[in-house]
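For this view, one protein chain was removed and the others were kept in their places.
For chain A:
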Amino acid sequence: MILYEFVDYATLKLIWWALLGILLIGFAVTDGFDMGVGTLLPFVAETDVQRRVAINTIAPTWEGNQVWFILGGGAIFAAWPPLYAISFSGFYFAMFIVLAAMILRPVAFKYRSKRPDPTWRASWDWALFTGSFVPALVFGVAVGNVLQGVPFTLDDNLRMTYEGAFLQLFSPFALLSGLLSVSMLVMHGGAWLAMRAGGDVAIRGRRFGTFAGILAIVLFAVGGFLVSSGFVEGYRITSEVDPQMAANITMKEVVKDGSAWMANYAAHPWMMIAPILGFLGAIGAVIGLQTSYEKLTFVCSKLSVVGIISTAGLSMFPFLLPSSSQPEASLTVWDSASSHATLFNMLIATAIFLPLILVYTAWVYKVLWGRVDEQHIETNNDTAY
């Protein structure tokens, strides 16, 4: 009757660590170009029709894309409850700002075209820009903070106290990481516009995408240098850890260590694929944006996003959320997962529904494929966003 015994607990934790990565990458790859396009909106479009061209390349699919984010949040809650509890409450204001931005964005998509009034439309353009740029920035800043360790403590009953302040989130390294996130997604949005938009919007999308891609390469290199040189200290578990252990978070010993975030790459050189993919993908996208191989360019940009996010995740493994105030309270893959049974039940649900999601999403994209240009907007004036 106890089905979950078929997959051992440690394996399930690893699978859920990988699935968390896949969901976040799914979010960055799909909703990422939406955020890139939103951020580019004031720069690639001068007239109302041009803005609508940019918006309508993503109009029919942004809603589904955003669900990757909701699913990521749900998966963190279900599979890593302490991670969900501590990160969402610790980064309280940052989360509120992301939330406000992400509330404005869907509304802006839907309501912008409902009135012809230029002031009305300009306001929603701002909402779209803010709703895209702010989350892109804050997500990067959050990853920067996680890499540096977050100031929280846990008491005997696993009640969390956050000791930092909102402004402390914006350390130089965290800002660099935030800018990397923005430039990566703008590159991705530029590659999307090159492929899906027509006319001036596509041309400007290429130009800004190229610029953002180069910036992403530089920032990724600088970030990598800061981590590998020990400027950003990592964390290392010094006590013995049983991967099959129950979720007893504070029972290990952890130290800060300048080279800890590079240790996985030293021990498992194949993991270098991730940073290499990050660089090569971005280089490919930058070159591709100068050519007419638009689909290939977009694939390169996708691979770059996959590589850059994986790099951060792999560096930290098995850490999910290191604590700078009480290192032994750091959350790791081994000690902050849900129970064996929950991980198994959730895996079954994911194994059934994730493939289905990929199939119908692909079909919907196929149906709605095609270039959106100014002509398209004028003929579909009433139905387009």
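We take it that contacts are C-beta pairs under 8 Å (C-beta built on N, C-alpha and C of every residue); 3 or more make two chains touch, one makes a residue touch a chain; residues count from 1.
The rule is short, and it goes like this: contacts and distances are computed from a predicted model.
A chain of this complex does not appear here, and its UniProt-recorded name among "Spermidine/putrescine transport system permease protein", "Sugar ABC transporter substrate-binding protein", "ATP synthase subunit E" or "Cytochrome ubiquinol oxidase subunit I" is "Cytochrome ubiquinol oxidase subunit I". When the full complex is taken into account, the listed residue touching the unshown chain is A:Asn157, out of A:Thr119, A:Asn157 or A:Ser239. For the chain left out of this panel, the touching residue among A:Ala10, A:Val241 or A:Leu354 is A:Leu354.
Here the missing chain is touched by one residue of A:Ser171, A:Ser324 or A:Asn345, and it is A:Asn345. Annotation for chain A: contacts to the undisplayed chain at residues 59-64, 66-67, 70-71, 73-75, 77-79, 81-82, 84-89, 92-93, 95-96, 99-100, 102-107, 109-111, 114-115, 156-162, 246-248, 251, 338-339, 341-342, 345-346, 349-350, 353-354, 357, 360-361, 364, 367-368, 383.
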